[in-house]
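Here the complex is missing a single protein chain, while all its other protein chains stay put.
Lettered A and B in written order, each chain numbered from 1.
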Amino acid sequence: QDKPVLRLSSVNSATDQRAVALETVFGPAIKDFATFQPTWGGTLFKQGTELEAISRGNLEMSIASAQELSNFFPEFSVFSAGYLHRDAAHQVAVFNDPLMQPFKDKAEAELGVKLLTVMYLGRRQVNLNSDKEIKTPADMAGFKLRMPPSDAWQFLGKSLGANPVPVPFAELYTALQTGAVDGQDNPLPTVMDAKFYEVTKQIVLTSHLVDLNYLTLSKKVWDGLSPENQAKLQKAADDAAEFGRQNQLKKEDELVEGLKAKGLKIYEPDLGAFRSTVQKAYLDSDFSKAWPADIVDKINALAK
Amino acid sequence: MKQLIAGLRRGTEAVAAAMLAALFFVFLVQIAARYLFNVPMGWTVEVCLTLWLWLVFWGGGLCLRASDHIRFDLLYLSVNRPTQRIFGAIAALIILIAFAASFLPTVDYVWFYKIKRSNTLGIRLHYVFGIYLLFMIAIMVRYGNVLLNFLRRKEDIQGQIIGYARHDEGAIK
Partner (left out) sequence: MSQAFGLALLVLGGLAAIGAPIALSMVTAAVFYLFLAGQDMSLASEQFIQAVYDSTLLLAVPLFIAAANIMNVGAISDRLLEFCKAMVGRFKGGMAQVDILVSLIFSGMSGSAVADAAGVGQVTIKMMLKTGHYTPGFAGAVVAASATIGPIIPPSIPMVLYALVSNTSIGYLFLGGVVPGLMMTLALMAMTSVIAHRRGIPAEEAVPLRQIPGVTLRAMPALMLPVILLGGIYGGATTPTEAAAVAALYALVVSALWYRSLSLKSLYGVFVDSARSSASVGLVIGSALIFNYVVAAERIPETLSQFMVSLDLSRGGFLAFTMVLFLFLGFFLDATTIILVVIPLFLPTAMALGIDPVHFGVVSVVNCMIGLITPPYGILLFVVNGTTGIPIKAIVRESVPFLIALLLSLVAIALFPELVLWLPRLFGYEG
């Protein structure tokens, strides 16, 4: 029998830590029983269309965001809520907790997509081209903050106290440079890689979203593997995620100094004020209506 | 019949023009809301993209005359009219086969999207992408007709591509 080919399509570049982790850890670990074949840069399937491609049998793997899954199943928006996950370890605890099972089951039953493991993307920070010091969400009032173009992201921007603007990523650098927007939010590695430090003045370490992705696999492919190979593949996925997680955490730590050296002001605001404002905004919003009862409490209880 | 077709054409053109005007207007609203009033709106991008998608496939299926399509005319324009008609018939046949063969899979694809909602407005996406089915049907009708006309040896003025000459009266379209 031929080895199954696991085609993965994702929009990130080949140098992204997720790509490096999958190519150096995941691929080699499964090579005895499957061929890992990644495509980066979103050339096989457009960003945000990979899940349906898997579901329709045209792709085997993807790196999916909670926002993307919430377009199918609104309850996934809980994992894209601000100040929900405390840190990378908290994400893993939540993903492996029984509370996650109904979410995994639904994605498998209705999309045929198995959520293999959780990948750490980094803590999103507010990055502004203004000098004004930010202490509380009230200080963000009037700032045009670029957020990715979807309802969930725009809401996060609003809950931070800013005026969220959807600008395509390719136009963001110019928009920051000319002042069409006053700032953007991303993990520090993105600020570095996309050169936003060239056109912004400060980073407010809000850590408002500990961002995650799910590594996904076609349920059909999974079911076709022997239990032994399933276990090997699961371990390979977890190991790759862990490898990427440690790399990204290290990079984030180094970049605080790295970006200071580029002349940016970097400081922590009143995190308590941000956390309570944002959490309240989510609980009062329509998003939370789709969330299972008590889930926020359960997730909070898993934080160490 | 001719009148009916002319009326329909005016109707479809009016719809396409309205979609472009709406796109223009929403873009202006987006700029004004952000720059003049500092109340940026998240929904404008999605509305613009939806209008653009619909404009391309509505216009592409129902409003384009044969000569409006962009084509590589190097060889085509250097052969005589009877040869052009044979070229046209062969092209029509191959296009028809491909569109017919992929039509049902495409219906299945579009229908799949009833479970996914759009990013901002939460519209079920099979409504948004359904326009492509209309486009496919329009193309199949168009090229089925070209083929029929060829088989009946009827001169198809619609299908004739004469290039720049038609603009000589004045305004470039």
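Note that a residue touches a chain if its C-beta (ideal position, glycine included) is under 8 Å from a C-beta of that chain, and two chains touch if they have at least 3 such contacts.
From a predicted model like this one, the values you see are computed outputs, not experimental measurements.
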Shown chains in contact with the undisplayed one are A, B
Using the touch definition up top, pick the residue from B:V39, B:I90, B:L121 or B:L148 that touches the left-out chain.
-> B:I90
Have a look at B:V39, B:L77 or B:L121 and name the one touching the chain we're not showing.
-> B:L77
Specify the residue from the set A:D97, A:E110, A:E133 or A:E198 that touches the hidden chain.
-> A:E198
If the missing chain were put back, which residues of chain B would it touch?
-> 13-14, 16-21, 23-24, 27-28, 30-31, 35, 45, 48-50, 52-53, 55-60, 63-64, 67-78, 84, 87-88, 90-91, 94-95, 98-99, 101-102, 105-106, 108-110, 128-129, 132, 136, 139, 161, 163-164, 166-167, 171-173
So which bits of chain A touch the chain we can't see?
-> 13-15, 37, 39-47, 49, 53, 56-58, 149, 167-168, 170-171, 173-175, 177-180, 193-195, 198-199
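By our rule, only the chains that are shown with their structure count from here on.
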If you average the CA atoms of chain A and of chain B, how many Å lie between those two points?
-> 37
Mind pulling up the chain B residues that touch chain A in the complex?
-> 34-35, 38-40, 42, 44-46, 109, 112-113, 115-122
Within the complex, chain B is touched by chain A residues 48, 52, 55-56, 71-72, 110, 142, 144, 149-151, 154, 163-166, 180
